[in-house]
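For this depiction, one protein chain was excluded, whereas all remaining protein chains were kept in their positions.
Per-chain numbering from 1; labels A, B and C assigned in written order.
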Amino acid sequence: MADKINVGMVGAAFMGKAHSVGYRDVAFAFPDVKLVPVMKEIAAATIEEAESARQVLGWERASEGWEKIVQAPDIQLIDVCTGNNLHKDIAVAAARAGKHVFCEKPMAMNVAECKEMIKAVEETGVVHMINFNYRRVPAVELAKQMIEEGAIGTPYHWRAVYLQDWIMDPKFPLVWRLKKELAGSGAHGDLNAHIIDLAHYLVGDIDSVCGLMKTFIKQRPELAATTGGLGAKAGETMGEVTVDDATLFLAKFANGAVGTFEATRFAGGNRNGNRFEINGSEGSIRFNLERLNELEYFDRRDKEGRQGWKTILVTDPVHPYMKGWWPAGHIIGWQHTFVHQIYNLMNGIADKKSPAPNFYDGLKCQAVLEAVEKSAETGQWVKVEV
Amino acid sequence: MADKINVGMVGAAFMGKAHSVGYRDVAFAFPDVKLVPVMKEIAAATIEEAESARQVLGWERASEGWEKIVQAPDIQLIDVCTGNNLHKDIAVAAARAGKHVFCEKPMAMNVAECKEMIKAVEETGVVHMINFNYRRVPAVELAKQMIEEGAIGTPYHWRAVYLQDWIMDPKFPLVWRLKKELAGSGAHGDLNAHIIDLAHYLVGDIDSVCGLMKTFIKQRPELAATTGGLGAKAGETMGEVTVDDATLFLAKFANGAVGTFEATRFAGGNRNGNRFEINGSEGSIRFNLERLNELEYFDRRDKEGRQGWKTILVTDPVHPYMKGWWPAGHIIGWQHTFVHQIYNLMNGIADKKSPAPNFYDGLKCQAVLEAVEKSAETGQWVKVEV
Amino acid sequence: MADKINVGMVGAAFMGKAHSVGYRDVAFAFPDVKLVPVMKEIAAATIEEAESARQVLGWERASEGWEKIVQAPDIQLIDVCTGNNLHKDIAVAAARAGKHVFCEKPMAMNVAECKEMIKAVEETGVVHMINFNYRRVPAVELAKQMIEEGAIGTPYHWRAVYLQDWIMDPKFPLVWRLKKELAGSGAHGDLNAHIIDLAHYLVGDIDSVCGLMKTFIKQRPELAATTGGLGAKAGETMGEVTVDDATLFLAKFANGAVGTFEATRFAGGNRNGNRFEINGSEGSIRFNLERLNELEYFDRRDKEGRQGWKTILVTDPVHPYMKGWWPAGHIIGWQHTFVHQIYNLMNGIADKKSPAPNFYDGLKCQAVLEAVEKSAETGQWVKVEV
Partner (left out) sequence: MADKINVGMVGAAFMGKAHSVGYRDVAFAFPDVKLVPVMKEIAAATIEEAESARQVLGWERASEGWEKIVQAPDIQLIDVCTGNNLHKDIAVAAARAGKHVFCEKPMAMNVAECKEMIKAVEETGVVHMINFNYRRVPAVELAKQMIEEGAIGTPYHWRAVYLQDWIMDPKFPLVWRLKKELAGSGAHGDLNAHIIDLAHYLVGDIDSVCGLMKTFIKQRPELAATTGGLGAKAGETMGEVTVDDATLFLAKFANGAVGTFEATRFAGGNRNGNRFEINGSEGSIRFNLERLNELEYFDRRDKEGRQGWKTILVTDPVHPYMKGWWPAGHIIGWQHTFVHQIYNLMNGIADKKSPAPNFYDGLKCQAVLEAVEKSAETGQWVKVEV
């Protein structure tokens, strides 16, 4: 039986729930995991919020604020799933206290913060990881395997969108995700962060970018209550939206490929449309998060007249992570990606190695985010510098 | 330059228009055709109808009734696209007059009529063909090629539906297709005829059947005017629907495969849903007429973890018939199947050989249709006898 | 905080794992559940198997055989997920011991066994339920809601298949599911049972049926080891396959609709293809388990020229069960249906009412299964008698 590790989580909203699934299910799906997490403590802005989450999500104890939990002597891993503006402070404090750190994306508010975080983990030698969970969709992992096997050859094109529509109603209120001081950016940091990381993972480094940022609805009702997640209620006074509703950019990759990226919260009918296509000299690959159990592949080397897009239902036991779940054809959901992440994290801690995507990947992503912002301001191509 | 052949067509409605496309376009798409049709004469029930069709469809002359055209000395091929109740008389008269015969499906009202027709063509030695045009969809022809190459191995399952919805409105009137004395049967002869022929073509002979026939709307308004096609107008008195709205049956094939067939005009949302799937020991094939440029194929011999349904866009120059049309990716439509049929017919006449699907195929289809009708009456499995 | 109920589960294979997810996750997803299950004891054929499952699946204690657990004084609910041949004995014993019973489908080996089970639960007044979990797919529940709102009008057609392909390899061994004495039937009881229940749920009672049963591979290697699930290994001697590989049937519903059903384990490329389409006077509905987050709907009352199949991504908070999970567009998997079932079961026990699908639904399904078997033997239509 594997050793155990005590986890402390900061943040109890949507992401807190999703991360909890990861800790809870990892040993159920993957009995070979090298370290079994114990859901020791959950912290939130208020003790009421923390206590309520504790009961529903299944943590042992609850606490208020983040300052105490990062010092708790019986905790070895801190999971950061607060608003973006707190990532750096919590992660640095946790690392300085000798805790391993698992942090939500985007890594921080800017490149400078990321570098501070990296300094802290390097100096203390703790294990670190960023929650770019879409790398751990079995279909995406299969894409990666196939690419490494040469399935697409030399990459020419990356074409990715992340389309959502949850704030299209002009009466939807000013939640924290729409305020620059709390979120850093809007669709850009929230959604482009994911597809930039996937591009890094599947195609390679981005050399330079040219983008535009757009806010369609410039004023919204202030929030009625003190907190508010995705289903928040509006109040009566109006406030300024200070982040982008949509950010689009072109990219040149270091290896010669070219790409398009688009993140928006104004694409009606696209609830969670994280989609990409890669075209290479030998083949092409397509993915759509709303059908995350499927991967499409076109092999240019197939016999003439027999070529076509093959839809692989990525649920066979031989597919990445699927041995842990159900027989072929019994699909998994979005939440399963968190279990896969935690599986990698646990094994990483056991092996004393920060598994990808780690803080270096988080920094690289942030550098692209920042270059796009600069390009949107200057109207010019901007070189990405890490 | 190829020799010419004069064509006379009987029938000027929907099918007359479609057949006309075949004659008009064959040499345009296929300059290698061995015989070039001349659209000499079109006949219809009234001279007005014939004349109007002549102008729009591009025939040289018009005539009334079918008796004269089948004797016209300058005509070598008679195309029969009247109501089903006239097929036999016209085809037999044409054959007896030494004309080649191209006949719409279903071949006739019953097996006995089919046999009379076969007797006539056998005795006179004319070329004969039945318009099961769906054999000549490039994707279906590709399926046939692949099956012959072993792509599916031993067939286990045939699963076909032909779903339409054009008479669901209870106020839709009693057109000829809803009267047994004119049509023979309803969805059964109209739609099952097609998928039975495809099953014969792609899987093999049917040994026995068990079916049911259903009429959902038993009375309908009589037609206001004398004639009426698919867009007919209703009058005020009500009349009896004497054909099936839907016919479903199970089948056992001679080679051990089993199948389901379903034809209906009451499947809302399915405008023209001719769809089939075949599963064999090595692979599976799927087709849908509403996306007739595509063929889906699953190869069980693909590497583990890389298996999936491949959607082949059947528009490459190497695909059946496609060299005659456009560059890859420029799709063709339903009407093109008629051009392909006529291409085969012209070459067959030039070679003095009745190309499949010919009257023997028509008879075989009729025998299955009739066995299903008998099964529906007796509530028992019925062996198909040709 | 809700009261708790102690659960004892018999069976520790594939279904044991799936049921465990239901008990484990119900209060996490649905904090309003009226009774919270405690995973008290798991029993299996051997203590080793039970102990191993206990650890991985998270039960408190393990035991051997089913006779003791059904008498355990601290257990109030018995979950039966053994082979079909044991369902009746366990369920009757559990009911006689005053335990509520949750039983896998098909309910039993035949109608007579079902009636014994019903007698037991009626006499003891315990709550009972059958695991037709596909009723609890949110998209299926939405279909039910829409049908009740009149979305399809009078039903005309039911068209369902349940296609799998996991035993196509002739070397796949003789697992218990291929032996009549253990499984009762093959694809029929395993797969048709599901789509018969869905037809009952969505269309109505079946009046009479006509079917065929087919075994494509008649001999297979005996199992190397004593037990074997879906991934079993083959031995060297050959044994007789005594169940159907595929069962197809036509049905007449009491309300005048007609239907086709097909269950097979020989449909290559269909890993878990539970699919149905219903056509009614006002609209049509389509579902595919391999894309279980989607429901397709066609409304014949839509404006002319604006009609089409609408693909509803059934992940909005207003959709059935989805409030318990994630924001819109974050899909769920197959396992979630078990959580929904357990949610209903817990509330049913709290309310002292057996929630549908219960033993009466199980019996009704079994009656259809049996009528089809009789029809396949006699070659005639058979009336369904409960």
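Structure notes:
Definition applied: contacts are C-beta pairs under 8 Å (C-beta built on N, C-alpha and C of every residue); 3 or more make two chains touch, one makes a residue touch a chain.
Because the structure is a prediction, the values reported are computed rather than measured.
Of the chains on view, those touched by the hidden chain across the whole complex are A, B, C. Of the listed positions A:248, A:322, A:346 or A:363, the one in contact with the omitted chain in the full complex is A:248. Considering A:30, A:59, A:102 or A:156, the position touching the chain not shown turns out to be A:156 (whole complex). Among C:243, C:313 or C:331, only C:313 touches the chain that is left out of the view. Although one chain is hidden here, its contacts on subunit C can still be listed: residues 142, 146, 295, 297, 304-313, 316, 318-319.
If you put the missing chain back, the residues of subunit A touching it would be 156-157, 159, 161, 163, 165, 168, 210-212, 214, 216, 246, 248-250, 252, 256, 258, 260, 262, 264, 266-270, 277, 279-284, 298, 300, 307-309, 379-381.
Residues 1, 14, 18, 20, 24, 27-28, 31, 55-58, 164, 166, 230-231, 270-273, 289-293, 313, 315-317, 325-336 of subunit B touch the missing chain (whole complex, contact as defined above).
The rule is short, and it goes like this: only the chains that are shown with their structure count from here on.
Interchain contacts join each chain to each other chain, per the touch definition above. When subunit A is fitted to subunit C on its Cα atoms, the angle of the rotation, on a 0 to 180 scale and to the nearest 5, is 180 degrees.
Ranked by distance of CA centroids from subunit B, the top chain is A.
For this pair, subunit B with subunit C, the centres built from the Cα atoms lie 41 Å apart. The distance from the centre of subunit A to the centre of subunit C, each centre being the mean of the chain's C-alpha atoms, comes to 36 Å. Put simply, the C-alpha centre of subunit A and that of subunit B have 54 angstrom between them. Each of residues 313, 316 in subunit A touches at least two other chains.
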